[in-house]
Structure formats: structure tokens, C-alpha cells
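Of the protein chains in this complex, all but one are displayed in their positions.
And now, subunit A:
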Amino acid sequence: MKDLKPILKTLWKSKTGPILLIIQIAVAFTILINVGYMAVHKWHEINKPSGLNEERLFTFMANLPVEPDNYKAQLEQDFADILELSSVENVIATNSIPLTSWGLGLALNKTESDESYITYAGVYSMTDGFIDTLGLEVVMGRKFDHAEMLLSSTDYTVQSSTVMVTQAVAKKISPEDWTLTVGKTIYINSRPYQIIGIVDELIATWPTWWGNERSVIYPVYTLTSESKFMVKAREGQLKQAMEDVQALLMRQPGRIIDDYQTFAHTREQGYKPMVSSLAILIAVTIGLIVITMLGTFGQARFAILRRKRQIGTRRALGASKWQIVRYYVLENIVITTLGILFGVVCAILLNVKLMEFFDLLSVPSEYFLFGALAVLVAGQLAVIPPALGAANIPPASATRSI
């Protein structure tokens, strides 16, 4: 530690290099903390469980090529035909397919008045068998009876009075104990619905919505000319099932099929922009660290170049190689620590700004700790090669001129 005083003195004497390095480290630290936090946040979003047995599902949009009066019969016929295929285990129609960014979202309220707003949720209305087809798990309450699961014709004469919700919604409704949610009544569009069951997970249709674990399911499916289908293939027969179903449906004239794809593909497509921005965030961070390490390396080399004679003198006066290395390592720690201290201030300021913009929480303190450690380690890695070089300066160089 007795090196500390001469180090501070030397740094004070020629300030420019160290100050530049401190700025670099502060900038790198600021960005590292915030980008790191956002990247982790994004990573969690991207890997949020959908609640579906994704590897066995495929989805598509198909029209019902008949007059509106016959929609119900046509859909039931389509279901029956598809279920006859040996490669298919189950099939449903839904108003919206998870992670495709097309669907309905509504506000849930505690009473008729919209003043009692609880949360916003993705709304699914699905046909009978959705629990099995999607592979959902009912964790509380019951699932819909067959009698409750209805196909509504064009005019909303059939209305449901019950809903199922995801656990995330239940936690919003009863924050103290979500298991109490079953049996409660919520209001959607001023109409009461009784919650009869809770599924553990079912992701809403918008991949970029941070609250997309919040979904509600209606038991009434409204028929329209275009239906969205989700099909569960038998184990290992996804490809076969996709071929079979398409061939089957296309037998009917006037049939239009679109967006025919595996759910794995849907997920990949849905999250592609987020995966890309995650990659960019990571690239920026790595770039910054590399540049900062280069800066550290350069600054140390420069300092050593200038003090070649001084180092030689120290060596000639009996300083060991280790003491020389220690000097530069310590110098780097001093500079890096100063950079980190400035960085902490900037990181907090930036974080406050980002919180306004992105609904993010404040960065947890362990990010600062690990960030500081990472920057210190990177600094050490960068300074050791030039420091070792300095240690190898022969004592005799003190006697020569530069």
C-alpha cells in the first residue's frame, strides 16, 4: 500500500491520459450496467414459458367456404375430419394464436365502473378441448364443462358468464393470495364473469408486451368466415400431421389456407425482433469492453514508455520485478475505481431516465457489484501485459538516455 502515494502523485502530475481512461471506464460501466440489465430482462421475456406443448402444435388460418348460416356445421365437420386423421391427436379453433401479435386485449375491472381497473389482459375464446390441445395445466378450480363450451353464431345471442384466467391474472386480482380468485367475479366491458378456474400459464398474443403472461379465456367461440386452428399432432408425427391436414382441407373447393406453420416457427418469428435487439445489446457491450481494455492497455504502455528511465532507476536501486508489476497493477486499480465511481453516478442517472421510457424497474444492486468486478478484472487483464513488459526493463537502462 505504500505505493499508493507515489501513484496518486504521478497520476496528478500527468492527468490527461488517466482522465481519458477514467471517462472511458465510466462510459463503459454506465452502459454495461444498463444494457446488461436490459439484456437480462429481454432474455427473460424471450424465454417466458408459453404454457403450450409447443413441439407438438401447428397452426393456420382457414376460411369456412360456406354461407354464414352453415359456419357451425362446417366447423364441426372440419373438426371431425381432422380428428379422424391418425397423425392428429386434437384440434381447436381460437380467436387468436399466441405470439402472432393479432388478437383481442381488454381491461379487467373489479366492478362495472372502469374506475376499478385491475389489469389489461389478452383475451382468448377457444373451442372445446383447448386444455388438452394446448397442454395447459389447470392449477385451481375446474375447467369448462362441455355444456359451457359453445359456438356462437353471428349475433352474440350466446354469451358466456364464466371465464378462466392465468395464474398471473389471478395474482393481479387477489394479490394477497391468488388461490382465492376462483369463484370471484370480474367485469369486462361492464359485463360480469365468474372465474371458475386458473391455468398456470398461457401467453397472450403479443410477444413484445411485457405483461403477456396475463390472459383470460372465454368458453364461447364466435364463428366468422375465417377461423384460426391449432392442431396437436401425435407424438413425433408433427410433419405428417401437417401434410395430412392440409391435404384434407384443400379437398374442399373455395378453401383458403394461410399462415400454415409449426408453433415453433411462430415463436421464432414472434420473438425475432427481440432476439435481434438482444444480440445488438450484447454486441454493443462487448465492443465497449474491448475498446476500454484497448484503452487501458494503451494508457499503461504509454505511461511505461515515458517512465522507462524511472523504472530502470527503481530496478537499479533494488526494486524487484514483482514490485514494478505491483505498481502498475495498483495504478490500474486506482484509475478503474475512479472510473467506476463516476460510472455508478452516470449509471444511476441513466437508469432513472430509462425507467421513465421502458417501464423497467431500477437496476438491482448486485448488477453494480458484478459490473464493478467485471470492469476491474477486464482492467487487470489489459494492464498485466504492459506491466510485465515494464518489469523486464533492465536496471541498466537507467544509465542510458531515452
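The criterion applied here is as follows: a residue touches a chain if its C-beta (ideal position, glycine included) is under 8 Å from a C-beta of that chain, and two chains touch if they have at least 3 such contacts; residues count from 1.
Here, contacts and distances are computed from a predicted model.
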Protein name as given in UniProt for the chain not displayed, "BlaI/MecI/CopY family transcriptional regulator", "Branched-chain amino acid transport system substrate-binding protein", "ABC transporter permease" or "Glutamyl-tRNA(Gln) amidotransferase subunit A": "ABC transporter permease"
Touching residue (missing chain; options A:Ile291, A:Leu361 or A:Ala396): A:Ile291
Per the touch definition above, residue among A:Asn70, A:Thr185, A:Ser276 or A:Ser320 touching the missing chain: A:Ser276
Residue among A:Asn70, A:Ser190, A:Gln310 or A:Ser362 touching the omitted chain: A:Ser190
Among A:Met61, A:Leu248, A:Ile282 or A:Leu330, the residue in touch with the chain that has been omitted: A:Met61
Contact footprint on subunit A, counting only the chain that is left out: 16-17, 20-21, 23-24, 27-28, 30-31, 35, 61, 68, 71, 101-102, 105, 107, 112, 114, 120, 153-156, 159, 189-190, 222-226, 228, 256, 258, 272-273, 276-277, 279-280, 284, 287-288, 291-292, 294-295, 298-299, 301-302, 305-306, 354, 357-358, 401-402
